[in-house]
Each structure stands twice: as C-alpha cells, then as structure tokens.
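In this view, the complex is presented without one of its protein chains, the others remaining in place.
Chain nomenclature is as follows: A, B and C, assigned in order of appearance, with residue numbering initiated at 1 for each chain independently.
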Amino acid sequence: MADEFVEIAAGLAAVAKGFYARGWLLGTSGNLSAVVQREPLRLAMSPSGVDKGELKPEQLLSIDENAQIVSAHGGRPSDESLLHIRIVKDRGAGAVLHTHSVWNTVLSDRYASEGGVTIKGYEMLKGLQGVRTHEHTEFLPIIENSQDMPALAELVGATLSKHPAAHGFLLRRHGLYSWGQSLAEAKRHIEILEFLLETMGRRSD
Amino acid sequence: MADEFVEIAAGLAAVAKGFYARGWLLGTSGNLSAVVQREPLRLAMSPSGVDKGELKPEQLLSIDENAQIVSAHGGRPSDESLLHIRIVKDRGAGAVLHTHSVWNTVLSDRYASEGGVTIKGYEMLKGLQGVRTHEHTEFLPIIENSQDMPALAELVGATLSKHPAAHGFLLRRHGLYSWGQSLAEAKRHIEILEFLLETMGRRSD
Amino acid sequence: MADEFVEIAAGLAAVAKGFYARGWLLGTSGNLSAVVQREPLRLAMSPSGVDKGELKPEQLLSIDENAQIVSAHGGRPSDESLLHIRIVKDRGAGAVLHTHSVWNTVLSDRYASEGGVTIKGYEMLKGLQGVRTHEHTEFLPIIENSQDMPALAELVGATLSKHPAAHGFLLRRHGLYSWGQSLAEAKRHIEILEFLLETMGRRSD
Partner (left out) sequence: MADEFVEIAAGLAAVAKGFYARGWLLGTSGNLSAVVQREPLRLAMSPSGVDKGELKPEQLLSIDENAQIVSAHGGRPSDESLLHIRIVKDRGAGAVLHTHSVWNTVLSDRYASEGGVTIKGYEMLKGLQGVRTHEHTEFLPIIENSQDMPALAELVGATLSKHPAAHGFLLRRHGLYSWGQSLAEAKRHIEILEFLLETMGRRSD
C-alpha cells in the first residue's frame, strides 16, 4: 500500500497547489482526500491547518472510516474528515475535494433561501460525470453551516440521499464539496462547478 | 510529416497550458487543432476529456477530414472536431482554438437576442487579421448550442458564409471559437476576443 | 542571530513574492516584517521602495525599536516601520504584514463612515487565530490615513487598545494590516482577510 499512498498523496498535493494558486484554498482553508483502500477503508487526507500552496505529499495522513489516524507520523486530520468519509461511502467516491472560493461563498449565501443553486443550459455541465447535454439541470444543494461535524455529516448524508443526482453541494457561507471516481474526475468537477458558480455570479440578470 | 506533427503538437500543448492558467479551459473543456497537411487533410486535434493544464504533445491526435483518427495510438478526438474541420475548410484556417471563459459564456447569453455581439471602436480590434483601425466593427455571431455535431457543423458553415468578415463566433452558453492562418494568429485572435468580451462585460453602460 | 535572520528574511521574501503575484503589493507598495529577537527588539523589515516581486532576502533590514537600522548594509526601512513596531509590542506579534489590494482599498473607503468593516457568519473567519466558529463577528477598524507616522502609530496603538479582539485593521484608501505569532500565521491572516473583504465586496446586497 505504501507506494500507492505516495502516488495518491503526490496527486493530492499537486491539485492543492493548483487550486491554491487560483485562490480557492487561501489561508489553509479547504481540504482534499482520496481513497487508498476500500476494505477496510483507508483515506489519504490533508492535515488540518496547513498552507495548501506548500502541502507536501508526506504531510498527507492515512485515516480509517472513523477519521482516526492510521499512519505512523503525526499531524491532525482535517476537522471535516467525517464529511469526506460520508461522501466516499454514500457516493462510492474515490476522491473528495472541498474549496473555499469567493464566488462559491457568495452564491452559497445568495441562493440559500432557495435551498440550492439551479444551474441549467450551460455546455460546461457536460464536464460532470454522466451528463451528456447542456440541457441538463444541476441542482447544487445548500446546507446550513455548522461546527458539529457528526451532525453535519448526518445532514450531508441526508442531502446526498435526497439529491441522488447532485455532483456537489455547498455549505452556506463556507464552501463547495465535490467528488469523483478518481482524483482527476473530482478535480474536473470542482473546476466545472467553480466556473459555473462564477458565471452565475457575474450574470447581470 | 512526423517531425512537423511533433512540432505542431508541442505548440498546441503550450497554448493549452497558457489558456488553462487563465481559466479559459477549465475542467477539460475547450479544444485545439492545427493543420498538419492540406491534401489530404490531416489535423492535429486535442483528445476528448483531457486536462488542458497537463496536455502533452504526444496526446494530440491526427485526424482526417471526416474526423477519423489516422494516428496509430489511441484516444478519442474531441466531439467538436467536425466544427474545427468546417472552419479549416471554409476559412482556410491553419489553426482553430475554442475556449470556455466566464466572460464569453456570460456574453454569449446576454447578447443572444441580438444574434451576436457587436464590438466597435476599440484599439484591440487591430489585433484581428486585416483590421487596420479601431474604427472597425466586429460582429461576433452567436449560434444556438446543440449536441448534434453534424447539424451544428452545418450551422457553423452557414454562419461563416453569412458573416464572411467574422474572426470568430460564440456558441450560446458554451464558448468562443476563433482561428488563424497560423497557431500564433489563432492564439492572438482568442486573446483579443476574450479581452474585448471581458471589456464589454465590465462596462457599466 | 545571523543564521536566524537569514532564515526569517528568506521567509519574508517568499511571502512577498506570492502576494505580489496576487496583486497585493504592486508598485513597491506594502511592507513586511518579522521579529528576530525580542530583548532588545530586532525586526527584519522590508526596505522602502523595493519591487516586492524581486525582493531578495539580503535586502531585508534589521531595525531596532526606534526604527533605526542596526544592520551593517544600507537601504532605508519602510516609512511605516513605526506601525510594525507598535503592533509587535502591543499584540506581541512575531510578524506583521501590510498589503494594498484593490478590494481592501475599496472597502476601506466604502465602510469608513461605519468606522470599520463588520464581518460575520463566514467559515473563513475560523482561519483567524482563536476563532472556533463561523458565528464569530470580526470588526476590522478603519483608521484615517496620514503621512505623520509617529501620530499614526499612536492612533494605531489606541485602536488596538480599543479593539483588543481585532486581527487586523484598515487604513482608509490605503491598505490592510494583519499580524500573527509567526510569519505563517500572519500570512494566513492576510489571506483570510483579503478573501473576506473580496467576498464582502462582491456581495450584491
């Protein structure tokens, strides 16, 4: 497993560096994970409080399905590990990414009263797994933010059940979660959704 | 032809990397091509579903005038290859570039009811081939988006015929196409048009 | 002390380069400092009038608590050194950073009549030292700009006393100051506050 972990960790660090450059992971915000092994679950998870522009592969932590550290070396996994684990289990995701961009923060608040952001008619939607036409309607649910992680994980689970077709969700005034079968797919989904949220935000109507 | 293909492919990969950094090719969106040979037509075309920030020259595909792969190695050419081929034929272009920027997406929708975006009076227009003064009026037609590529290619052809002076066109809620005699000219045209669309988008009037 | 100074100076230069790339230190604006020694105080301070994108570690100056140069080599410390020293003393800070971004400039003016910017309810607030929940309210005081540095330093001191919980302050139509126990913490605070100010600036309400 060691070699696979190193490769996965290097991939997460590269994605972190790129997203940080775009301003989506400023101030040690956001977190990233990828599945290393399914049974029992082993997740490579970004540590808490680390500058994502300088995240090194060896800083990634190996955690189990209870968000407990399995790897020998120290560090504290992200507080939001429980959300990653829930997404991995409920969606069968291979990677989960969470960004804090200005536009996703602004729209998570602007559309909160509607329960989510409805995105439709854009070609970029085809970048989401399984979407074959721009005539697709993507509903990105907005969940009220909370510091009670077990409760928030439950709420995330309920939201995923209620919206089985959603490729991501927003935490209000907090950020965006998306995922994919692979890290490349999760990265693509984040880029697609960040693009669409900025596009919605810049529309004058 | 092999050496020429390698050089052209390297040029396309470099342009892809630069445009990706500017956020114009996020989420594997957009595509790029350049003519390698005219008779019979051989086009170096970006593959479908590849991260443009990591596009490698050896991933470029050689296709013929029917968008069929000629090169030995695998991969699937972009779904929009038929549009590239049509532009190459109708405009005698040597390279075709297609970007998905936030501003081109927003304006392709805002001006749809007018059938296109009219850009006039800007010095930057002189960056378009053959334009000698800022007093030029560029009409960038907007075409309704579609997933029927042969039909869309026909519509593109009709639009090019109807607007022989146009240096590009927009697909509604989808993106921008431009082209040039050379890859450098096509890159310049995209930069000019993206700049002008953002400028139009940020005007308060 | 020599080795420690070199390491600290290298850290400041790296932060300067990154912030310059984001457009927060354009035109030789802004300044950076970090404590090298507490008793007597020795501060590594950026020189006046230097391009922050090209700031070299050896250009950092060592100054004392009166903003007098202690280091052998030449250069003039930033005019705002007195503000850095005041913050270091009053807050026990280990590093002080001052940025000029478009958004912090715009908001320092827009909210001047309210005496400061009130930021609340955002998850990103948790990036500020000691903040454990998004339900935190951060009040970023706005101080009228002045070229009388001793007087401005007094005003900064009074503001810090009046707002003991503030993690930063704005100088009107001038820029943002923040600090931290370490350079990493100060960098994190600037990124968090710049993000939140841009978010406030882009909200449509």
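Everything below uses one rule, namely that contacts are C-beta pairs under 8 Å (C-beta built on N, C-alpha and C of every residue); 3 or more make two chains touch, one makes a residue touch a chain.
Since this is a predicted model, take the numbers as computed values, not measurements.
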Among the chains included here, which ones are touched by the excluded chain in the whole complex? B, C
Looking at the whole complex, which of B:69, B:124 or B:160 touches the chain that is not displayed? B:124
Thinking of the whole complex, not just what is shown, which of C:26, C:41, C:131 or C:149 touches the missing chain? C:26
Could you pull out which residues of chain B are in touch with the chain that's been left out? 18, 22, 121-124, 127, 132-134, 184, 187-189, 191-192, 194-195, 198-199, 202-204
Contacts of chain C with the absent chain, listed as residue ranges: 23, 26-29, 51, 53, 100, 102-103, 105-106, 109-110, 145, 147, 171, 173-175, 201
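Just so it is clear, only the chains that are shown with their structure count from here on.
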Please state the rotation angle, between 0 and 180 degrees and to the nearest 5, that superposes the Cα atoms of chain A on chain B. 90
Cα centre of chain B to Cα centre of chain C, whole Å, reads 44
In whole angstrom, what separates the CA-based centres of chain A and chain C? 31
Can you list the chain B residues in contact with two or more other chains? none
